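Only a part of the assembly is drawn; its chains keep their places, and the rest are absent.
Note that the chains take the letters A and B in the order they are written out, and that residue 1 is the start of every chain.
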Amino acid sequence: MTIIAMLDYASVLVFALTGALVASRAQLDLVGFAFFACLTGLGGGTLRDLLLDRTPIWIDNPAFLMVGCGAAALVFFTAHLFESRYRAILWLDAGALGVAVAAGAGLAENLSQPPIIVLVMGIATGCAGGLMRDVVANEVPMVLKQGELYVTCALIGSAALLLSPQIGVPMASLACAGITFALRAGSLVFGWALPTYKPRPPRK
Amino acid sequence: MTIIAMLDYASVLVFALTGALVASRAQLDLVGFAFFACLTGLGGGTLRDLLLDRTPIWIDNPAFLMVGCGAAALVFFTAHLFESRYRAILWLDAGALGVAVAAGAGLAENLSQPPIIVLVMGIATGCAGGLMRDVVANEVPMVLKQGELYVTCALIGSAALLLSPQIGVPMASLACAGITFALRAGSLVFGWALPTYKPRPPRK
């Protein structure tokens, strides 16, 4: 199995866990858990594949759906063990972001897309699944949270994937996943952020 | 006309009626009715076609758009006759779910997709149009309603379509539509449900 295939599986698994946890907060049944797990786990990769005119990964290889359903079942029976499901969602989402960005940007690079498209595919693959989860579940999308890095992590991680070979770093995909996750974790723990827009006149 | 084409028309028509009723609750004009009718009626089939890399049905055959616009006009002039538009939406949506699941799963089977993809296409075609309607209209998506069967009906209906030929049931599509609708109706009338997730510690 190639590194990109492994990253694809990992991102489906971890995003699916966050989807199932959101379903647990909405008190759905097991099928509802599977629905949210697969939507979240497969949403980003599916968007990437549609944009690049490829068959979605899970149609070629239904094992991805099994991963999503397995994550749903796991969470259905264990979610009560988490002290705070919201924090579990935040942290799993951070990990999923890392691997999904690497999977998205890595695939675009393998297809010899130009660098800017590699960046966009990293961002789209990393952010779209969680965005669909939050929109469908009526929660505030994580990309909208003020004073947190989110899209920025995906952007810098994808840039790391592009630059790694040129500065002699091996395993560019893993560097990408690690940097993306580290930035997101630093934002969650230490409050790392970029300057946000501050309206000067009263906001209307 | 094949059975699947008939199911496609029926699902567009009935989902379009629910879209137009949602537009009536938002007090839109006739064009707004047509917009919601076509979004709801064609959303599920369009998603299915994009995922399976086919031209969306309504681009090949614009008659589907006419069905959506006709449903919009019908509702614009008759919605006041319904005693409760919300109940009308619930029940029409149940009927539309039945026929859309059959159309989605049936098409995937005709394309010789593996069984798990047939299940997913049944669910996606059945649920996506209503989901788009609810997300755009800022209503709580039906897939999120606690203690009701929704995705489950689509899943079991699609499974029925797969199993019917093997146990000698003719007209698998109709069995699928009937079972999907019957389960949803049973959930609405008798409260049929699967066990839902119950958080044991206080929910955060």
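The working rule: a residue touches a chain if its C-beta (ideal position, glycine included) is under 8 Å from a C-beta of that chain, and two chains touch if they have at least 3 such contacts.
Everything numeric in this text was worked out from a predicted model, so none of it was measured.
S.K.: We see 2 chains here; how many are in the full complex?
M.R.: Shown in place are 2; the entire complex has 3 copies.
Here is the rule we go by: only the chains that are shown with their structure count from here on.
S.K.: Rounded to a multiple of 5, how large is the rotation, in degrees, that superposes the C-alpha trace of subunit A on subunit B?
M.R.: 120
S.K.: Quick one: report the Å distance separating subunit A from subunit B, using the average Cα coordinate of each chain.
M.R.: Centres of subunit A and subunit B (C-alpha means) sit 28 Å apart.
S.K.: Looking at the complex, which residues from subunit B come into contact with subunit A?
M.R.: Checking each residue of subunit B against subunit A gives 50-53, 113-114, 116-117, 120, 123, 127, 131, 135, 140-141, 143-144, 146, 149-152, 155, 193-201, 203-204.
S.K.: Which of the residues in subunit A come into contact with subunit B in the complex?
M.R.: Residues in contact with subunit B: 23-35, 38, 46, 50, 55-56, 58-59, 62, 65-66, 76, 79-80, 83-86, 135-138.
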